[in-house]
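The complex is shown incomplete by one protein chain, all other protein chains being positioned as in the whole.
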Amino acid sequence: MTVTVRIARTSGEQVFAVESLAQQTVLDALFYIQNELDPTVSFRCSCRVGMCGSCGMVINGKEGLACRTSLKPLGGDVTLQPLRHVPVIKDLVVDMEGFFSKYRMIEPYLQPRSEIVAPIVAPLDSHIRQEIDLGLECISCGLCLSACDVVGMVPEFLGPAALNRAYNLIADVRDDKTEERLRVVGQSRAGVWQCHTHMSCVEVCPKNIAPTRAIAHLKRTLIRRRVVGPKKRPIPKLQRILQEEI
Amino acid sequence: MPHKHTRGYKAFWAHRVSGLLILGYLYLHLCLLSAVLLPSGSHDFNAVAKVVEQPIFIVADLVLFAIILVHVLNGLRLIVADFGWMIRENRFAIWLSMAVGAIMVLIAVLTLMPHLVG
Partner (left out) sequence: MATPSPVKPEVSTARSSTPPVSWAWILQRFSGLLLLVFLAGHLWVEHFMNARVDVIASRLTHGIYDTLDIGLLIVVVYHGLNGLRGILKETLEGRAVWLDYTLSCLGIVTVVWGVDILWAFWYHRPFLIF
């Protein structure tokens, strides 16, 4: 079938006619355009199997990974636009610095509690693991930030990906920085209170993560801390939990 | 191509606009009551009641009821979501809340039918 691909390029919209086979993806069409029709069309990609998160773009008005979006269900007309809420560098290539700077604000890596001297593994079937597993799959593709209309209204808002990561680390009993992280996610303009529960992030996430669930959990955690104080997690108890489950 | 907004985003605007309309109605409600109660006003609630029983006011009441229901049911859905429930099922939750609202408006229309047809 012949597919009309409209690309919102930096120089304006450009239309390409692409001969496509069944089962081909949007990324295949982009490769065809770059190889056969116009080598100056710019886009990002790497793994081609939906695990690197490089090829995020707005496909027919909705965020998606080019490599995981089939051409066939889109019909004969495909419009490709760069992600929203981040500056465009060229064509479909955006500057993800705004996305990652928000990520960095919550220090998105495990900072183990001082009493943990040897690596502690949370086994796959343990309660701790099941609690954090729901959000661990994030590939930082930035689709949620683009879909989030709150980021459009309040640019400081940390956004779904960073808050989801913060929730994962806060839910992890091995992490030491719970208080600091909560202070960052509880901010009035940048933090969780700004979320309007549109759940657009949940709808576009290619990894089926529900950042809104994480944000709701963070709100409840913050309220519980204020009303009844922090949950005490003494060292012996922590060790007991982990040993029981390992 | 304009961005395809999600159902949750549309529900958010419905919530916001209905909330502002209800706030506007609150002040309208107070103004009307004040106008009747003013020394220069009629003080005659029965006369007012005659006026507001006209079909046009009944229809306006039903519209107000529908707007309040949009805000109430959407608000309840948001509170449910704050507990982490019905998040992946959000599209269904919005559909469900509006369906419940539609049924309640229908019941109100049937109840007020005698006033509507005179």
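When the chains are written out, they are named A and B in that same order, and each has its own residue count from 1.
In this text, a contact is a pair of C-beta atoms (placed from the backbone, for glycine too) under 8 Å apart; a residue touches a chain by one contact, two chains touch by 3 or more.
Keep in mind the model is a prediction, meaning the values are calculated, not measured.
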Sole residue of A:36, A:77, A:137 or A:180 that reaches the chain not shown, by the stated touch rule: A:180
Footprint left on chain A by the chain that the document does not show: 84-88, 98-99, 101-102, 105, 151-156, 158, 179-180, 182-191, 193, 219, 222-223, 225-226
Absent chain, residues of chain B that touch it: 16, 19-20, 22-23, 26-27, 30, 33-34, 37-39, 43, 45-46, 48-49, 68, 72, 75-76, 79, 82
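By our rule, only the chains that are shown with their structure count from here on.
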Chain centre separation in whole Å, for chain B relative to chain A (CA means): 37
Interfacial residue positions of chain A with respect to chain B in the complex: 6, 58, 60-62, 79, 81, 84, 147, 149, 196-200, 202-203, 210, 212-213, 216-217, 219-220
Residue ranges of chain B touching chain A (in the complex, touch as defined): 1-6, 8-9, 11-12, 78, 81-84, 87-88, 90-91
